[in-house]
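If you scroll down you'll find the structure; I have some questions about it.
Only one protein chain is missing from this complex, and each of the others stays in its spot.
Each chain carries a letter (A, B and C) given by its place in the written order, and its residues are counted from 1.
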Amino acid sequence: MSARLGENRYSEAGIRLLKLNRLGDRHELRDLTVDVSFEGDFETSHTRGDNARILPTHTMRNTVYSIARDRASGDIEKFALALTQHFLEQNPQVRTVYVRVAEEQWTRVSIAGRPHGCAFSRGGLERRTALVERSAARLIVESGLEGLRLVKTRNAAFVGFLRDRFTTLPESGDGMLATELNARWRYGWSEVPFGPQWQQVRQVLLETFAEHDSRSLQHTLFTMASAALEQCPPLSEIRLRLPAFHPVLVDLSPFAMENHEVFIPGEVPHSVAEAVVRRDEMAG
Amino acid sequence: MSARLGENRYSEAGIRLLKLNRLGDRHELRDLTVDVSFEGDFETSHTRGDNARILPTHTMRNTVYSIARDRASGDIEKFALALTQHFLEQNPQVRTVYVRVAEEQWTRVSIAGRPHGCAFSRGGLERRTALVERSAARLIVESGLEGLRLVKTRNAAFVGFLRDRFTTLPESGDGMLATELNARWRYGWSEVPFGPQWQQVRQVLLETFAEHDSRSLQHTLFTMASAALEQCPPLSEIRLRLPAFHPVLVDLSPFAMENHEVFIPGEVPHSVAEAVVRRDEMAG
Amino acid sequence: MSARLGENRYSEAGIRLLKLNRLGDRHELRDLTVDVSFEGDFETSHTRGDNARILPTHTMRNTVYSIARDRASGDIEKFALALTQHFLEQNPQVRTVYVRVAEEQWTRVSIAGRPHGCAFSRGGLERRTALVERSAARLIVESGLEGLRLVKTRNAAFVGFLRDRFTTLPESGDGMLATELNARWRYGWSEVPFGPQWQQVRQVLLETFAEHDSRSLQHTLFTMASAALEQCPPLSEIRLRLPAFHPVLVDLSPFAMENHEVFIPGEVPHSVAEAVVRRDEMAG
Partner (left out) sequence: MSARLGENRYSEAGIRLLKLNRLGDRHELRDLTVDVSFEGDFETSHTRGDNARILPTHTMRNTVYSIARDRASGDIEKFALALTQHFLEQNPQVRTVYVRVAEEQWTRVSIAGRPHGCAFSRGGLERRTALVERSAARLIVESGLEGLRLVKTRNAAFVGFLRDRFTTLPESGDGMLATELNARWRYGWSEVPFGPQWQQVRQVLLETFAEHDSRSLQHTLFTMASAALEQCPPLSEIRLRLPAFHPVLVDLSPFAMENHEVFIPGEVPHSVAEAVVRRDEMAG
C-alpha cells in the first residue's frame, strides 16, 4: 500500500432545530443550525473499515437535540461550549471537536404597536454565529455574524489605483458601496457576556461602515475591524470578509437623458476583500 | 401545415434596478424588480419569423430604466401604471400589457438610535408587489406581498379531519403553525392611497394570523382574507397562498427525556392552501 | 359576513421518493417528486374550521408512498394515473384531483465501457414530467420535460424588429441562441406508449432546435412545436416556454483586440417566449 492518510475529519452538518420556551403567554423562539466536526484517531476506519472508533453522525445529531432541550435557550456560544464539552469528555478517540451554531432571526409580530407573545415573523438574511474549537490543550470561542447586506450611498471613493494596459475602470470620487458583512471575532478570555458583546461589536461595525469616508473596500474593512478592536476590549482579533456588489449607473445618454440615480445592482458579488486584524499587544 | 398558434405572450423578466433619491444629506433607496409582458398580434412572428410587430425585450428593458428615472420613487403601483400606459399607447400591435413590480426592503442603519441618512441594511425576505394589467378595455391594479415567513406557537389546532386507511396523523389540539404569507389583492376602484392601504392590509393580515384560533390552514387563510375585506373597503378580492412548514417534535423518549420544546423545522413547505376570497355584494 | 370563498385548492407538494427495483445483480433506480392537489367542496373548512371533508396532506403523502411501492416502476404517466384514480374514487368530496410527477435522471456508472448494475450518477438538470387531471367528467394526461439548457451557436438571427426611441439593440444576422427548454404536451387519446412517445417528442424538439434557421425566439418556439405536432400523431397540443439567456460578446477593443468568440453568458434568463400550439383539425 503506497497511500498514507493525512488530515481528516468527519462531521454532521446542518442540524436544524427550533427551540421553544413557553413562559406563560409569552413564548420565546430560537431557530438554530448546528454543525459538529470531529478530528482524532480515525486511521483504521479509513484504511480497514473498522468502525470501532466512529461515533455515528446520527448519534451526533441525537446528542445535539437532547442537549438542546436544556441548553439551547441562552447565548449560542454557551450552547456550543456545552456541546463541545460533552463530545470531548465522552469520546477519548477524538482530539478536537468543532461546533458551529448559526441563529436565524425571528421578531415578534406587532399588534397595535405591541409585540405579540407567540407570533413571530422571520427577520432578515443576517445570521448570528458562534464557533467553538475544543481540545485537551485549547479552547477557542469565536462569535460572528454573516449575510448582512449593506449599502452606503455616499462617502465611497476609489481613486489612485494601479493601472495597466487592461485597466478601463474610471476613478470614482463618490460612489455607492454595496457589500455583505461577514465577521468573526475571537475573544481573549472566555468569561464574556456574549449577548451584549455581540450587540456592541455589531453596532460598532455598522456605525463605522456608515460614518467613515471609504477609499476602497480594503480601507473600509480595516477601519471597521480596528474600530471593533478599539471599542470592544474582550476581542483579540477579528476577521472580516466583504464581497462587494458593484451597482452600475444605467447609460441613458442614447435617449438624451442624464442619469445619476438609476442603477443596475450587481446581483452576484464579484470583488471580495478578506483579512484578519489583530490587537497589537506591542502598541498597547 | 397542421399547427395553429394559441395563447402566447412574450416578456422581459427580472429587470433589476436601484433608484436613488438624493435629498441633501438624506438619501432614499428603492430596490425594484420589474417584469413586462405583452400579449397581442404576434402570429406572423411565430409562423413566418417576421419581426415587424416585435418590440424587442431589450427595448422593454431600456424603457423601464428610462421611465424609472422620473417615476420609480413613489408607490410601485404608480410606477407600474406609468409603464403600462407607455407601452400600450406606443404599441398598437399589443392588446394587453402586464407589468409586475416587486420591491425589496432596505432599512436605515441606526446610529446612536437615529436612522442614518445614507447607510442602509437589507430587510427580510418579504417583498411588496404590484401587478397592473392594462388593455383598451380594462385596467386591473393588484397589490400584494410575498415571502413573509410567519410562525404562531399557540392556538393552532387540527382535529376532526377525514381519516382513511392511509391516515396516521394524530389530532393536534394546540400545535405550531409555520407558514409563508403570499397575498395579492385587487382594488375595486383605481384612486387608492396605495402606500397606506398596503400597510393597512398587511397589518390586518398579521394581526389576524396572530390572534385567531386556527383550526386548519384553510381556516386561517379564510379568516385572514375576510378580515382584510372587512377592514379595508377599497379591496374587492384577495388571494392568499399559504405553504405550510410542519415543525416536528423531536422524539427524545429513547433517552428517557420528555420533549415538548425542541422541534425539527420543516425546511421545505409541503402543504399548501390557496384560495381567492371576494367581497360578497349580495350580503351588503 | 361579507366575504365569499372563490376558487380554492389544497395540495401536498414536493413528495420526494426513490424507488429501487432489485432485479438480481441489476438494480433500477427512479427518483421522483410528486405533487397532489384537490379541488372540491371545502367551503365549511374555510368558513367554519370544520375539517370533516379534509383529507390531511399528511395522508396524501402516506398514500403516495404506499402506492409507489407497486406502481412507481413504470412510466410516470401511469403512476400519476393510478394516484388520481385512487384519490378520486376514495374521496367523494373531491371534484378534481391533479397529480404531477417529475423524474430526475440517474445514469449507470460505466466500468470498462459497460454500465454497472447498481452504481448510478446523477444526470443533468433536465426532468421528465407528467401531469394528470381527473374528475368524473374528464381525464387529461400531459407529458413534458423541463430544465433542459440548450445553445445553438449558428443560424440564429434577429432582424427587422420594431424600433422606437428606446431601441438600441443592433440587428444580428447570426448570433448565439441560448435557452432552456420547457415543454408540456397533451395527448388526444389515453392509450399511448408513454415512454417511447416521450423520447420521440424530445428528439423532434431537439433536432428542430438544432437544425432550423431561427429568426427569433418566437419563430424557434413555433417551429419546434409544429414539428412535434406533425411528427407525433398522438399529440393534440403542445405548450412551450423558452426563457432566453443572452450571451454578450466582451468588448476587447480598448485593448486593441478583435473579439468574436469570448462571451459573457447571461446568468439569468430575461426574455421569455411562451405559447401553446394546437393541431389544426380544420387543416387536416
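Basically, contacts are C-beta pairs under 8 Å (C-beta built on N, C-alpha and C of every residue); 3 or more make two chains touch, one makes a residue touch a chain.
Because the structure is predicted, anything quoted here is derived from the model rather than measured.
Tell me the shown chains the invisible chain touches, ordered by label.
The chain that is not shown touches these displayed chains: A, B, C.
Check the options B:A52, B:V159, B:V248 or B:V268 and report the residue that touches the missing chain.
For the chain that is not drawn, the touching residue is B:V268.
In the whole complex, what residues of subunit B lie against the chain that is missing from view?
Counting only subunit B, the missing chain is touched by 165-166, 168, 254-255, 267-268.
Determine and list the subunit A residues touching the chain excluded from the picture.
Touch with the absent chain occurs at residues 1-15, 42, 45-59, 61-63, 66, 90-91, 93, 158-164, 166-169, 214-219, 221-222, 225-226, 229-230, 237, 243, 246, 268-280, 283-284.
For review purposes, identify every residue of subunit C that touches the missing chain, sorted by number.
Residues touching the hidden chain, for subunit C, are 16-22, 27, 29, 31, 62, 65-66, 68-69, 72, 106, 109-112, 116-126, 148-155, 176, 206-207, 209-211, 247, 250, 252, 254-255, 257, 259-265, 267.
Here, only the chains that are shown with their structure count from here on.
Can you figure out the chain closest to the middle, judged by Cα centres?
Chain B is the most central one.
From the C-alpha centres, identify the chain that is farthest from subunit C.
Farthest chain from subunit C, going by C-alpha centroids: A.
From the mean C-alpha coordinate of subunit B to that of subunit C, what's the distance rounded to whole Å?
Roughly 24 Å separates the two chain centres.
When the centre of a chain is set as the mean of its C-alpha atoms, what distance in Å lies between subunit A and subunit C?
Taking the mean C-alpha position of each chain, the two centres sit 39 Å apart.
Mark out which residues of subunit B touch at least two other chains, giving numbers and ranges.
Counting only residues that touch two or more other chains, subunit B contributes 62, 66.
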